[in-house]
Structure formats: C-alpha cells, structure tokens
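Rest of the complex left out; these chains stay put.
Chain nomenclature is as follows: A and B, assigned in order of appearance, with residue numbering initiated at 1 for each chain independently.
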Amino acid sequence: MSMDLLYGEAEEDLRGTLRALLAERAAWPAVLARTESAQWCDAGLWRVLAGGVGVAGLAVPQELGGAGASWREAAVVAEELGRAVAPVPFLGSAVLATAALLACGETQVLPGLAAGEATAAVAVPFSTAPGAPYPASVAVSGALLTGQVRSVADALVADVFLVPAGGGLYAVDAAALRRTPVTSLDMTRPLCDLELPGVAGRLVDSGEGALRAALVTGAALLACEQLGLAERCLETTVSYVRTRYQFARPVGSYQGLKHRLADLWVAITQARAVARYAAGCAASGDPDTAVAVAVAQAHCSQVVVRAAEECVQMHGGIGFTWEHPAHLFLKRAKSTAIALGTADRHRAALSALVDLPGR
Amino acid sequence: MTEPVSADGVRRRVEEFLSRHDPAVLDRLEFLRARFGAGLAWVHFPAGLGGLDAPRTLQAEVDAAFARAGAPDNEPRRIGIGLGMAAPTILAYGTQDQRERWLRPLWTGEQVWCQLFSEPGAGSDLAALATRAVRDGDGWVVTGQKVWTSMAHEARWAILVARTDADVPKHRGLTYFACDMSAPGVEVRPLRQLTGEAEFNEVFLTEVAIPDCDRIGEVGDGWRVAQTTLMNERVAIGGGALPREAGMIGVVAGTWRERPELRTPGLHERLMELWVASEAARLTAIRLGAQLAAGQPGPEGSAAKYAFATLNQAISGLELELIGEEALRYDDWSMRRPAAVDFTGRSPGYRYLRAKGNSIEGGTTEILRNIIAERVLGLPGEIRVDKDVAWKDLPK
C-alpha cells in the first residue's frame, strides 16, 4: 500500500508556485468574465503552466520530454487548479489523454503534450465511469471512424483526440472531426459534442487497457481537484462569516453555522487523506488503486458538492448572485460529482472490489 | 353600506354586477374599475375601497363567478406584492386619502407595486437597514441601496422602509413610506442570479424626494408597520391540497419510470427516501390546511417552507446524478427577465440551481429554524448584543 499521505517539500514548492501564479492570473473575476467570452480556455495561462511550470509533463518520463515525476506531483496541480476553477485543459489533456498514451506506450503525441505544445482529449462523455461499458458510439470501418461522442471535456482546444472505437483506441487529428460547443453547467470547463464523419485514425491501443488506465487515473486526479475546490469553498465561507454581521454579531459566531463548518472541515480533512492515497496508488501502480480511486471519488464527490452548497447558503443572498464566485464553485463541484462516475457508481464498483455484493 | 354583507348579499351583487357589465363588451380596465367600485374586488375590504366588509372566505366564490362569466382578471401574479403586501399595510396604516389614492389602481393593475425592504447589509437582520430618510422642509430625502426587489423595473410605486433616526436602537428609528418609482434619483438595475436570469433588481436611491403625505404610519413606527407587511407575506405560503407526486418529486419519478437505463440501486434508495419525504411533506401540508380551515393556525407555515426548500434541493441534486451526462449541460445562461420561477419548464440544471434560492429567499432556513426553536419549542433566544444600542453604534 502506498502509505505516504503527506506532501513532500518539492510538492509544497510546486503548490506555492502555482498558488501565486493562479492568484495573479486566474482570480475569480477574470474566470467569471471569461465564461462569457468566446474563449473559455485561458491559452496564455496554459502556456505558462504547461510550458513554463511544466505541469503537463509531470507524470511523463524524461525521455519523452516529461519531468519524470509522478501522478502524486500532478495531484498537487489538480488541487491548485481545482481551487482556482482555472479554465485550462489540465484534466483532459495532461491527465486523461496523457495517462492513456502512457499506458499504451505511445511516443508521437506524448512529447508534445508533455511539453505543453499541444493538447489532447479522450473522446468519451465526461460522465464516463472507469468501469462503464466500452463506448460503442463510434464505429470502425476499414480505417475510418464514424459516429459521434457527446459532452467531451477539454475538447474545444484539443489538437488530437483519442477515440475509443471497435474495442481499441485511435488517435485522430482534431481538424478531421466536427466540434459543436455545448452550453455547459460548468462554465469554466465547457463540453463539446464531436462528430466523426468517417475520418482516419491511427490505432494506438488495440485493447481496452489504455482507456481504463486513463479513466482510473483521471478519477484519482479528479478527487484531488475536488479536494482543492472544497478547501476553497470552505475558506471563502469562513472568511465571509467572520466578517458578515447580523444582529450585531458575526454570523460565524452562531453555533448552528459553526457546527456545520466544523463538520465540513472534518470531511475535507478526510478528503485530503483519501485523495492523497488515490494519487499515491495511481503513481506507484499499486494493486489497491481501484479501491483507492473508488473510495476517493465516492467520498470527494459528496464533500465538494456539500462544500459548494454550504458556500452558497452561508453567503445568503450574495451567494445566489452571478457577481459572486460561489456559483462558479457550485457548478464546477456538481459537474465533477457527475464526471468520471457518480459517487453511487463508485460505491457499486467498490462493492465488487471488496467483496460486499449487493445481493 | 357600513353593516356587513351576507353571503347571499354578495352573491346577489355579483349577479347584478354581471348583468349590467358585459365582460365581452366592456374595455378591460373599465370593467375592473367598475368591479372595484361595486365592492367586488376584495370583498373583505371596507366599502368604498373595493370591498363590502364581507367575510374574506367569500372571495374565492366571487372570483370563481367572475371567471365563469369570462371576466378579465387583474393578473394577480404580476401584482402579487401590491395585493399581498402593500394593500393590507395601506389599509391598516394608511390615511383615508392614501387608501383612496392607491388602492384602486393597485387592484386594477394600473400601478404595479414593489417592495424596498432588503439591503445588502441587512438580510435576515432587516431592522439593521441603513437607507436614510432625512427631513427636508415638508418632505423627506431618501438615500440608500435596496436589493432583491422583484418587479422594480415595472413598478410605479414601492413600499419602503428607511432609517429616520440613527441615534436610537435599530427597531425604533425606522419609518415606512410609499416611494414613487418614477421620481428622480430612483435607479433600477437588474440583479442577475446564478441561474443566469434576473428575477430581481437592485434599486439605488439617490436623494429621492418623498412628500410627507406618502409616509405610511408615524415617524419611528416603521418596524411595526413593516410587521404587517411581512406577516401578510408569510400567510401566502403553505396552502392547498396538492396531488401525490406534485412538484419536483414527480419530475424525477417520471424520468425514473421512462428511462430504466438510468437506474442504479444506490439512486433507487435515495429516490425512495425522497419520495417518502415528499409524501410526508405533502400530507403535512394537507393537515396544515385542515388545521387552518378548522381555525387552529399553527407555526407549521415556517416548517412547510423549510421542508419544501430542503426537498427541492435534494431532489434536484438527485435528478442531476440520475441523468448523468445530460446533467453536464445547461439550457441557457442568457440574462432573461422572468416574472416568476418556472421549475418545470426548464432544464434539470436550472432546477438544481434555482432551488438553492429556496433556502434563502423569504427567510433563510437558519432563521426559520430559529423561529421554530424559539416560538414553537420555547427554547431561549440567542444572547442579544444589539438591544438598547443606538443603531449608529452597532458593529456592522
């Protein structure tokens, strides 16, 4: 078992760098303004993150242009980007697509992703759980792929798509397929519908392994993103209730709110342990990874939604408005709770893994 | 006409009125003004002010008779604040001149009313409000910011509470006014919600002149006058016997039945828990209605609102998990200006987001729980640190 659940010094340094950068480049008013612009993705920020800080290649070996670190370090990036609800394609490209390509030993696309020169997306609905049936919406005929895929994350800016079809995985040039932007619940990570009108693909995996690895790793890192966002919600709320007065007292002095915030803090402390464990397992290829990821997603999906809902509620009227960041947190939180499998699907997966069958 | 009118008397008047005023022929506004004049607007109001001093319970019958005759109505949803909150307050505290000036156009819908109570700094603690009204010769000059004002962009009049004395404890320094929304210095801006829409407005008051004849009630008596308004707001909640699976639970139950491919055992357990909770809330509302009809009014109104908010939020949250991929999509973020909430006409994502307001608007769940704990269970109130402190000295 991968039992080092703390953060190392290098990880804390990375966090410090990211937090300072995101505070400057992805403060919430800018993030909110961007949701109403034509460019959801902050390409400039992504250049700094991927090209400068090197967040896209952390888990990629050095010989493929990466940093040769692991998913543990990438998990710290997920936490910080989650905190900031930052509009960059980290999860889709640097986690899902990268994990898929690493799993199948692909070497053409990967170096470009690791260097931040290109981005890729796995062409599955963002709601796909790691244990879901292999997608069947794209058919292979000859060397051509035909079909469509709905609600793909980080797809609007992707250069390459990894398309599951016919039981394998194909790399497809983005220019070859049609993208239709989707009005999305999470405006900071809008989705996209894909149509493949008989396009050429390059087979990168002839089996299911790469896709499964991508979804499992993605779910682990998504839990870390949820952790970061939940912390942001709690901090925002705590700082509000300390300064908001009602009946001549800070509302944070009322025990009803205090107890709920204490409960939330306990849940987030647990979220840190389970998310850290899942990331550690994914990093080391631990045999316990499937259990760790299911636990992390089952727990963190609930915690992040609760944190965001309490953030709205405890802000009262202002939290219900467009001009306060709480709704950005709420929409991201609820979307992540559905992404890569809902909590109840992860519990169902767990029940098979730990021999607690439903009937 | 000062003695109360009997049920038969009311019915006869409706018949007579309809025999003399053909709704198919008369102009809509003319018809409504005539109905008001005949005392058939709100029969429990005094004669001469649209009523007959008759029992309030007859109103439903009167409305039904007019509806059967194809008469135009006064679009009650559009003028809800006027009918439900301004009118009872004007009746209770207004001068005879004010009643005669305001009540008829209010009832006919010629003049829409809105409510200028809440402020950014005074949410649950309404009495802490900071909008100032300063004496200026024969009138007042009002400056401040109000928020959560529905219909402000269509309103001609507002009921307004402002601070006229900052040197006394907060409840004692307030005065109640009617504010002409077309007066210089009144600026209305839409207030956009997390759903993308703007049901409400912010209203900025910059040195708005209000003549003293538009003051309602005594100077310094605004808190008491406002209580009448707010009590009438709460009466509106609760009510009718809805059928099983009415409301949010019916929507998700329908999806469950129609789309077996979405079902999971985990969601089933939560669905059934929420179905039971919805049915319990429904039966409780029916029991509350029966109690009210039997003259046993209770504080269950607060509980019903609280249960409704909690259920709406839980059910809409479940719905998103049930539909999975589709829940990641939204119907429309554009800034619409709806007149009312539409829980069933829009997407599941809208329901989820809009339901978040149910535990904030019209009394947060925290305040409702305080009310239940203190007024129903008799538990001691919080230690108060704002008693007997001048408003200007309160921490804010």
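In the analysis below, a residue touches a chain if its C-beta (ideal position, glycine included) is under 8 Å from a C-beta of that chain, and two chains touch if they have at least 3 such contacts.
The shown structure was predicted, so the numbers you read here are calculated from the model rather than taken from an experiment.
> How many times does each labelled chain turn up in the complete complex?
A x2, B x2
Criterion: only the chains that are shown with their structure count from here on.
> For chain A versus chain B, what separation do you get between their C-alpha means, in angstrom?
42
> With touch defined as at the start, can you tell me which chain A residues reach chain B in the complex?
36, 125-127, 150-151, 182-187, 191, 245-249, 254, 256-257, 305, 309, 312-313, 316-323, 326-327, 330-331, 334-335, 337-339, 342-345, 347-348, 358
> List the residues on chain B that touch chain A in their complex, please.
118, 120, 123-125, 128, 147-148, 191-194, 196, 264-267, 270, 313, 317, 320-321, 324-325, 327-333, 349, 352-353, 356-357, 359-361, 364-366, 369, 382, 384-386, 389, 394-396
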